[in-house]
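Excluded from the complex is one protein chain; the other protein chains are retained at their positions.
When the chains are written out, they are named A and B in that same order, and each has its own residue count from 1.
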Amino acid sequence: MIIDHPLLGPRDSEEFVYLGSTDLIDRPTNWESSAAAEDFHQYQYIRENIAGDIQELWYHEQGDQSWLVVTRNTLTHEISNVELAEDFSRAKGRGK
Amino acid sequence: MSDYELIKESPLGGAEHEFDGVTVAEVTDQSLVMVALPKDRAEDIESAIAESCGLSIPAMGQSTRSTDASLTLWRLQKNQVLAYFSYEGDDAEANLAERFNAPAYYTDQSDTWGMIRVSGERSRDVLERICPIDLDPNVFTLGSVSRTVMEHIGTIIFRDGDDSYVLLTMRSFSRSMLHAIEVSVKNVL
Partner (left out) sequence: MSQINRIDGGLIDREKVLNFTFNGQILKGYEGDTLASALLANNKHLIGRSFKYHRPRGIVTAGSEEPNAIMEIGNGAYKEPNTRATVTQLYNGLEANSQNHRGPLSFDFMAITDFLSPLLGAGFYYKTFMWPKAFWEKFYEPAIRKSAGLGTLSTETDPDTYDKGFRHCDILIIGAGASGLSAALSAAESGAKIILADEDFLMGGRLNSETNEIDGLAGSEWAKKTVAKLSAMENVTLMSDTTVFGAYDHGIYGAIENRASEAREDNDKPRQVNWRIYTKRTILCAGATERLIAFGNNDRPGIMLASAVRAYLNRFSVVPGQRISVYTNNDDGWKTAKDLNAKGFRVVAVIDSRSISPVMRVPGAEICMGTDVIDTKGRRALKSIQLSNGKTIETDTLAVSGGWNPNLHFTCHHRGIPKWNEEIASFVPDSAPPVGMSVAGRAKGTMVLADAIIEGHNQGSSVALELGYKASESKPATTSVVAYNISAHWGVPSGKNRAWVDFQNDVTVKDIKLANQEGFKSVEHVKRYTTLGMATDQGKTANVLAIGIMAESMGQTMEDTGTTIFRPPYVPVAIGAFAGRRRGMEFYPTRYTPSHDWSAEQNAVFVEVGMWYRSQWFPLPGETHWRQSVDREVRQTRSSVGICDVTTLGKIDIKGEDVSEFLNKVYANAFAKVPVGKTRYGLMLREDGIAMDDGTTARLSENHFVMTTTTANAVSVYRHLQFCHQCLWPDLDVHMISVTEQYAQYAVAGPNSRKLLEKIVDPECDISNEAFPYMAAGEITVCGGVPARLFRISFSGELAYEIAVPTRYGDSLMRVLMEAGEEFSVIPYGTEALGVMRIEKGHAAGPELNGQTSAYDLGMGGMISGKKDFIGYTLGLREELQRDDRMQMVGFKPVNPNDLLLAGSHLLGLRDKATTENDQGWISSCIYSPILGHYIGIGFIKSGHSRKGENVRAVDLVRGNDVEVEICSPHFFDPEGERLRV
């Protein structure tokens, strides 16, 4: 499997460690609210099982140590997009 | 004066082996310092290094080298550069910080890595048995640098000559890496 790293070009997936869905980026911020328990439960455990394009987190452990968002098709295994998780996270409004 | 003296030692005790077409030798005269580039200071740091050393921050996977070849900057990560320079003192971090005069974060990595140079006309034939990176001279051009995994060992590879490559592995892995290279030599030559 090859992941086309946005900064380094195509790299063998052996260099990477897989984590899971990019849902993990959407960590709730409402820890003091009464909805926190439910929101964190959703965040931690509830995933869609998509037949098609999914976005998932891969870590370039044996490389530049960047976390990447990889768009992969679960039916064909083709990878259509790879971006830095850092940028993806910021685009979702995360910062400090 | 202290009653006790500490004696320094390189990871492989200066190992050097010559084979027909390949030389495998430990590199012991270089220091390595990580220079972290905080986002909001990256430009200041770049101009400070340009001013103090005449070096630009290299593109990813590339390096820039001082005119006297004593200092090379490697770009392996977006937010940092690694300085690879001829220096053998215990204070590489302070030494580089002073040379650069740039508001970056410096961390000494000299003792983190064991360095082995594989050189000679058959070097690529030996390395293709362990290195997943494309070492085609037109692809991995002079000064290219990359971090990958070889024989389960996280490894930085730097091309420092036409047929010369420096392999860096975490120090504790040095003997395993030297062994891996020697097995390749035996299998190939």
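Of note:
As a convention for this text, a contact is a pair of C-beta atoms (placed from the backbone, for glycine too) under 8 Å apart; a residue touches a chain by one contact, two chains touch by 3 or more.
Please read all numbers here as calculations on a predicted model, not as lab measurements.
Residues touching the missing chain, restricted to chain A, are 1-2, 10, 12, 17, 19, 24-25, 27-29, 31-32, 36-37, 40-41, 43-44, 57, 59, 61, 65-67, 77-79, 84-86, 89-90, 94-96 (touch as defined at the top). Remark: the residues of chain B touching the chain excluded from display are 1-10, 34, 36, 38-40, 79-80, 90-91, 105, 107-113, 128-129, 131-134, 136, 139, 151-153, 170-173, 175-177, 179-180, 183-184, 186-187.
We adopt the following convention: only the chains that are shown with their structure count from here on.
Averaged C-alpha coordinates put the centre of chain A at 31 Å from the centre of chain B.
Those residues of chain B lying in contact with chain A across their complex are 60-61, 76-78, 132, 146-149, 154. Only residues 7-9, 11-12, 14-15, 61-66, 84 of chain A touch chain B when the two sit together in their complex.
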